[in-house]
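Worksheet for the structure shown next.
Here the complex is missing a single protein chain, while all its other protein chains stay put.
Letters A and B mark the chains as written, and numbering starts fresh at 1 in each.
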Amino acid sequence: MPECLTNKKVLTKGNYAIANAAVLAGCQCYFGYPITPQSEIGEFMSGKMQELKRAYVSAESELAAINMVIGATSTGVKAMTSSSSCAVALMQEGLSYATADELPVVLVSVMRGGPGLGNIYPSQGDYFQATKGGGNGDYKLIVLAPSTVQECVDLTYKAFYLAHKYKNPTVLLADGLLGQMMEPVEFYDYPYPEIDNSKWALTGAKGRDGRIIRSYAPLADNQCVFLEKLFQKYKTIEENETEWEEINTEDADIVLVSFGSTSRNVKTAMKLLREKGLKVGFFRPITLFPFPTKRLAELSKTAKKFVTVEVNMGQMVNDVRLAVNGACPVELINKGVGAPPSAQEIVSRIEAL
Amino acid sequence: MSYITINGDKCKACYLCINECPKKLIKISDKTNNLGNHIVEFEDPEHQCLACAMCATRCPDLAITGVYKDK
Partner (left out) sequence: MATQVFKIPESLRDNVKYSFCPGCDHGVAVRLVAEVIDELGIRENSILVASIGCSVTTYDFLNVDSLEAPHGRALAEATGVKRAQPDKVVFTYQGDGDFASIGLAESMHSALRGEKLTAICINNTTYGMTGGQLGPTTLLGQVTTTSPTGRNLEYYGYPIKIAEHIALCDGTAFSARVSLDSVANIRKAKQAIKKAFEVQIHGLGFGFVEILSTCPTNWKMTPDKAHTRVREEMMPIFKPGIYKDITIN
């Protein structure tokens, strides 16, 4: 298990990087249940949190784990859980409640193969699970998708910040590849301001009436008012927090769109295709919600074609199509599960289009 | 003299208090509240109330708001 050091470059696994970053971000409580390929997060936390006299619970299930996070965050502290695919499925109810309760829940979701038990190979098959949600009702989760181990650190910090800034559950959507691979990474102090939770957190009703954090709205009108307010918040998040990376898109005929670990080979493929004289650009959404819809729509005015590359049966491609809105074709290069297609494979499939 | 106070607006007419009173001082009133319930009323012309608070302890709706014991 790696040492938690700041301001020093270390070689470590994505899972340890996420866990260490969470500790440095000031996460006070970790609740979790083991599942491959993210078990190192819970293992690391079990030792570190006890050493720091912070809270750690080996929960009896993922249902319990996400609800423990709801309980802890209702008191205003930073708290998290981590899990993977078929077990994140069990947390959907809790995530729906957490959006309705407007609580800063942080979930690290390290995707593996599905549906069902699937397998423990890397996958991007839970793009829909994270961005569209499996819980009931109208809600959105903030979803951050790292592509490197360093970004696992950066976006873990950011996940805590955004969750508290907007009082909305936030998902760090990694995958088995990022979780298990080792890369050099630098830790640093939590770079965001601390958010004041004193106006809403449950801290005991000292000198005031009891606060209620609830989702139960017996009257239809009340629920309408709440939903309008909730979606006004999502609009603000879209305006302020949409993040993406783009390279060589200004003159691109073909824009390759990819997120997470898969995007690394796609970026290389773009460079190889450029060397061959093709005008190819690279576009990587970093926030999957808010999705960079506006920017993709702008690019669709100059690009002739978009190609999304995903390790699933085609999920993000739908959001790209909605953004492009018929302005030009949107193709899909994909494989169901496992290591992402190699740069060479992407190059030949683009050439064959 | 001991007595009880009743908030008729909270009475849901379950009448559990009527059986509970050892002196049978609570009865169904002709009056109704805004729920349409015939509320209970306390009548103690002979000052028999013991202030035992059994009625208030039994009342599930906080309609018996106070029990006062004569010193």
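By definition in this document, a contact is a pair of C-beta atoms (placed from the backbone, for glycine too) under 8 Å apart; a residue touches a chain by one contact, two chains touch by 3 or more.
Please read all numbers here as calculations on a predicted model, not as lab measurements.
Novice: Counting contacts across the entire complex, name the shown chains the missing chain touches.
Specialist: Per the touch rule above, the missing chain touches A, B.
Novice: Check each of A:G71, A:G118, A:G314 or A:G336 against the chain that is not shown and name the one that touches it.
Specialist: Once the missing chain is taken into account, the touching residue is A:G71.
Novice: Touching the hidden chain in the full complex, which residues of chain A are there? Just list them.
Specialist: These residues touch the chain not displayed: 28-29, 31, 55, 57, 59-61, 63-65, 67-75, 77, 79, 93-94, 97, 101, 202-207, 209-216.
Novice: Considering the entire assembly, which residues of chain B contact the chain that has been omitted?
Specialist: On the side of chain B, residues 1-4, 9-10, 12-16, 19-20, 37, 51, 53-54, 56-62, 64-71 touch the unshown chain.
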